[in-house]
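See below for the structure under consideration.
Every protein chain except one is present and positioned as in the full complex.
Chain nomenclature is as follows: A, B, C, D, E, F and G, assigned in order of appearance, with residue numbering initiated at 1 for each chain independently.
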Amino acid sequence: MKYTIYLAGEIHSDWRQELQEKLQEMKSAEFTFTGPQENHEKSDAIGETVLGTQPNLLYRDIQSSKINNLRTQLFLNKADLVIAYFGEKFKQWNTASDATIAIAKGKPVILIRPEKLHHPLKELAERANVTVGSIDEAVKVMEYLFD
Amino acid sequence: MKYTIYLAGEIHSDWRQELQEKLQEMKSAEFTFTGPQENHEKSDAIGETVLGTQPNLLYRDIQSSKINNLRTQLFLNKADLVIAYFGEKFKQWNTASDATIAIAKGKPVILIRPEKLHHPLKELAERANVTVGSIDEAVKVMEYLFD
Amino acid sequence: MKYTIYLAGEIHSDWRQELQEKLQEMKSAEFTFTGPQENHEKSDAIGETVLGTQPNLLYRDIQSSKINNLRTQLFLNKADLVIAYFGEKFKQWNTASDATIAIAKGKPVILIRPEKLHHPLKELAERANVTVGSIDEAVKVMEYLFD
Amino acid sequence: MKYTIYLAGEIHSDWRQELQEKLQEMKSAEFTFTGPQENHEKSDAIGETVLGTQPNLLYRDIQSSKINNLRTQLFLNKADLVIAYFGEKFKQWNTASDATIAIAKGKPVILIRPEKLHHPLKELAERANVTVGSIDEAVKVMEYLFD
Amino acid sequence: MKYTIYLAGEIHSDWRQELQEKLQEMKSAEFTFTGPQENHEKSDAIGETVLGTQPNLLYRDIQSSKINNLRTQLFLNKADLVIAYFGEKFKQWNTASDATIAIAKGKPVILIRPEKLHHPLKELAERANVTVGSIDEAVKVMEYLFD
Amino acid sequence: MKYTIYLAGEIHSDWRQELQEKLQEMKSAEFTFTGPQENHEKSDAIGETVLGTQPNLLYRDIQSSKINNLRTQLFLNKADLVIAYFGEKFKQWNTASDATIAIAKGKPVILIRPEKLHHPLKELAERANVTVGSIDEAVKVMEYLFD
Amino acid sequence: MKYTIYLAGEIHSDWRQELQEKLQEMKSAEFTFTGPQENHEKSDAIGETVLGTQPNLLYRDIQSSKINNLRTQLFLNKADLVIAYFGEKFKQWNTASDATIAIAKGKPVILIRPEKLHHPLKELAERANVTVGSIDEAVKVMEYLFD
Partner (left out) sequence: MKYTIYLAGEIHSDWRQELQEKLQEMKSAEFTFTGPQENHEKSDAIGETVLGTQPNLLYRDIQSSKINNLRTQLFLNKADLVIAYFGEKFKQWNTASDATIAIAKGKPVILIRPEKLHHPLKELAERANVTVGSIDEAVKVMEYLFD
């Protein structure tokens, strides 16, 4: 069977590449991966790229986030499974919000976070189906599902 | 008419008291306020209060967050309107998740955050109905709705 | 029984007052009426009233419409019935959108429009439950429901 | 991946052709386009085409709009994304209603309108994910999603 | 507690009066009863009562049924329980449709029909929660629920 | 594109064959047709075919209708469009119920009935998207959608 | 505020009385309790009480369970919170099913079970919000919510 997996979360490390490589070794299922815009500059600038210079940074953010939300909604709607990754830096409120939308839509969600972030993530962790501490642990969950 | 308002967000300042006092001066509507457990210690300990000492901090968190999520679900289900407050400190991922659940359930949401937090909150801000920078601005929105 | 009725539509005539007076003569049911901000200036300015002067008219509109949408969502969620009124002037796209949201939420909708507007409103008219040509006709529908 | 895009909006210009040509240059995704009946005469006459002459123009409209709504519902249900176009002429209430149904169904929506129409469209614009001022701007949004 | 009960079904006998009298002897719950327009002439004529003479019987029916559907939707939305009664005469397709809408909305449904109608009603009977053969049997079900 | 069409309604004439032949001449879309068990004897007997002889005709009907409802639910869930046909004979309450379930699920519905049945079908006819008087008229609607 | 609490689970001990007494000492909220028929004989016999003697035990069960499911659906729909109790005896599959329906409807659920039943209940326990080992622990959860 074919599955579409949305990879929510930070765009400052190469966790998506690492995860995808490990998953693609599995032969029993075929995965299509989607996710947010991973080019940070492009993501912050997209509102002005489309609509031209905005009056200040606040309005620049408003217009970019509208397009980013469009993107997330389009790809989340088509996802069978969501894997959300929290890194150690940044506020990552969009990751928290994307994972929660997936949960509210009834999509199964795996959350990856360094164990030291457990306390601030504890309520969201219990809303997700499964919370693990590393990409390798997420891969083990995937192997259990698809092998 | 009577309205139930869920006050999501941080429990380290007295923003709820300030907001409630200002709203209760309005005579045109009757409000019931609900929200998370505001006693931080009680909130972190509730899992062990109910189930006894847990084997480690991780499980202490797991058991507490289950009860906190139960509470949020019960009161959010009954809310007509959600006001979510982000302060300057802490990760506040549960606030991001609670606001997002309310949005997904079709509840109208007002988000309060210091303007300096706009960039990391930008996607969630555009998912909410209205984002303002202070309690006084939120009160002005409420006056517009109910006066 | 008590019913909450949302009165969607134009705010440039006193159709709401006329309708409410005629409905309040009915003794068999108790109605609470809600609707959009009827003070046009206040409605257009509310974004700047809350957030201060915006950089241009476009952003003035964006901020006001967010608050107007919050208001509509709050009151539509609580409505048992929606009556939407189209006048002869203006684009009235927000009326079309409000009536459609009500339909999508499964709320019964009565549409009032001058018969001459039938052609451009024809698809929306068939999505609504009932389309009539005047306030008096809408009152007759209400009498049928509640007398 | 394959995506189905519903093109809501006016049928008096060739905006659909222009948009489709520009989108089909993108190689990263495969699009199927659907939309309303673009032949205006056929659209107005379909009720009588099927059921025979109706008693007058009002009833002619009722029967045609039922079939047009059937068409919209069939294709909107299957759409992954909706692009709604407002031109400068006509009431276009069906466009407002179609875009709103898509929003209510959780479909991502891009709204194209000449900037001068911003004020009357402002509430619907904020309900849509993204509002732009031209086809070229909509294409830039699509490139951001699919390139 | 208070319960609202929608009494779907034929309007040619006094089954509603009989049922209501028997239920009102129960002291443990408070019931509000709603239902379709029971005056058959009024029900068939309501379209023309509101909109004036229609060009033919077909349009007379179309306009009346729109208002009857509005009524059903309003009252079914507020119902906690639906009791649908099939008599021995007439097509009663609106009863079948009203009961099915209630089932689709997740409302509990009791179906009353003379046992001889079991065969043509068999699929709908199995979609409803409970099917009985007489008003007295329906009253026994109600006593089981509320005594 | 491919569409799945559920053909609800009577199984005593060959209307499905007639409709399918006429639709298969259309080249612009590919249709898969589903529907109820068309062998009347098999449909009535299926409960006993699976579970053995039942105590009497009533129970025979209960068990068969459970399996028929399973079938309808399976195929309706996968349908893009429903065409429901009422003939002149029989109670056809299952057709009324199947069409209503499709409407409640947001599936577009075309209803075919001899015009003389308009009065008893009038409420259901207005819940469906389109009501026509013959198979040929339904084919014209389909040509409008897919040509 | 007022809350309606459905008490799912076994009817062979007086756990409901014990729980209600302990909860009614809390002054901060007003509770209405509902639940299944607690008279076991009446529950098993209700089908025959209403419809007369059935041909065998299987049909006796079928008819009774239809009425029991009606009852559960009516009261669960109105519940704000569900507390489900598993005892040490019996299969209790209806308790498992009732708790799961509540979860699927988005109702918050507290599960009480002797700790020794954890293993067979482990998947359902993780679907519920909170799982505790005794009535006293459930009361502590309630105190946390309402004090």
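The rule is short, and it goes like this: a residue touches a chain if its C-beta (ideal position, glycine included) is under 8 Å from a C-beta of that chain, and two chains touch if they have at least 3 such contacts.
What you are looking at is a predicted structure, and each value in this text was computed from that prediction instead of being measured.
Of the residues G:Leu19, G:Leu51 or G:Leu124, which one touches the chain left out of the display?
Answer from the full complex: G:Leu124 touches the omitted chain.
Residue-wise, where is chain F in contact with the chain that is not depicted?
4, 32, 34, 37, 42, 46, 49-51, 66-67, 69-71, 73-74, 77-78
Go through chain G and note every residue touching the omitted chain.
Interface with the chain not displayed, on the chain G side: 57-58, 61-62, 64-66, 68-69, 72, 90-94, 96-97, 99-101, 103-105, 115, 117-127.
List every residue of chain B that touches the chain not included in the displayed model.
Given the touch definition above, chain B has residues 55-56, 59, 62 touching the missing chain.
In this section, only the chains that are shown with their structure count from here on.
Let me have the rounded angstrom distance from the C-alpha centre of chain E over to the C-alpha centre of chain G, please.
That pair's centroid distance is 30 Å.
Return the distance between the CA-based centres of chain D and chain G, expressed in whole Å.
Using C-alpha averages as centres, the distance is 49 Å.
What are the residue numbers in chain F that touch two or more other chains?
62
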